[in-house]
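One protein chain is absent from this view; the other protein chains keep their places.
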Amino acid sequence: MGIILIGCLMIGCAREPEVKKQSLQGKNMIQLSTDGTAKTAETRQSVAEQAVAQIKQRGDIRDAVAVSTNKKLLLAYQVKQMARFRMKQIAKDIQQQLERLFPGHDVTTSSDLKLFWKTDELRGKIEKDRWSERKINREIDELKRLSEERT
Amino acid sequence: MMGMFFWAFVVGGLICVIGQIMMDVFKLTPAHTLSILVVAGAILDGFGLYEPLIDFAGAGATIPITSFGNALVHGAMQEADKHGIIGVLTGMFEVTSAGISAAIVFGFIGALLFRPKG
Partner (left out) sequence: MANEKRKNLTPVQQEYHVFEKERETKRPVVKNCFRAFFIGGIICTLGQAVSYFYMYFFDFTEQTAGNPTVATMVFLSMILTGIGVYDRIAQFAGAGTAVPVTGFGNAVISAAIEHRTEGFVLGVGANMFKLAGSVILFGTFAAFVVALVKTIAVKWGGLG
């Protein structure tokens, strides 16, 4: 019985990213016909890309995703399973590392899976919809608030 | 994410095995067993050992009753940080409330819905 249950869960999980990708592709096709270039957004995201590259070099991180504006940087990462015991320390390290790298930015980091999904979604939207700086800032603040909730 | 399910299964299962050994080998009643586990959870959190286990095993550490003790200590410590020593008393149920209030509410609903057997 348990094996069946676990099997079902596996299949369920395997499908999730696929569904997400499809929905994003759909959006992409609609947006491409109306939008021109998205240069401004791209240059702004270079900070985010740099941060992701830096964090992904760490041995204890499985994946990372980030969005940035001129003032703010939001990075969500997934810690490797066996390193999760040390998650508190890792979180502190990453926060410090990024604050040192980008002293001009208001840095928010999170190891939370929900934040990881949300940040990934936000990054996709920014790429496709050419969001204004203010809108991204507001969205980052919203996610920051979510990451600080405790109970 | 798959690793999470696997370790939730293993860690949750192992905590249940500890309970089973207490019941079978040390011949304790279920009420004694559960009380000891809750106290153990509280003490483990006192040393800061339970939180890493939750980070590692997710529901494998939050679903067993040991997390009840952990959550009580957590609520108390959170409030103690804000309001000093009196917070220990007032903050205790801050985090745990869900388990107890759910048990009370659903217990009453259950009593309304179902009839005793036998």
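Which chain is which? They are A and B, in the order written, and residues in each are numbered from 1.
Definition applied: a residue touches a chain if its C-beta (ideal position, glycine included) is under 8 Å from a C-beta of that chain, and two chains touch if they have at least 3 such contacts.
Note that the coordinates shown come from a computational prediction; the quantities given were computed from them, not determined experimentally.
Engineer: Spell out the interface residues on subunit A facing the chain that's missing from view.
Structural biologist: 1-2, 5-6, 9, 16, 112-115, 117, 146-147, 149-151
Engineer: When the complex is taken as a whole, what residues of subunit B touch the one chain not shown?
Structural biologist: 1, 4-5, 8-25, 30-31, 33-35, 37-39, 41-43, 45-46, 57-60, 62-69, 71-73, 76-77, 80, 84-85, 88-89, 92, 95, 97-104, 106-111, 113-117
Throughout what follows, only the chains that are shown with their structure count from here on.
Engineer: How many angstrom between the C-alpha centroids of subunit B and subunit A?
Structural biologist: 32
Engineer: Could you pull out which subunit B residues touch subunit A in their complex?
Structural biologist: 1-5, 7, 9, 51-53, 55-56, 75, 78, 94-95
Engineer: Quick check on the complex: what are the subunit A residues that touch subunit B?
Structural biologist: Touching subunit B from subunit A are residues 6, 9-10, 13, 81, 84-88, 113, 150-151.
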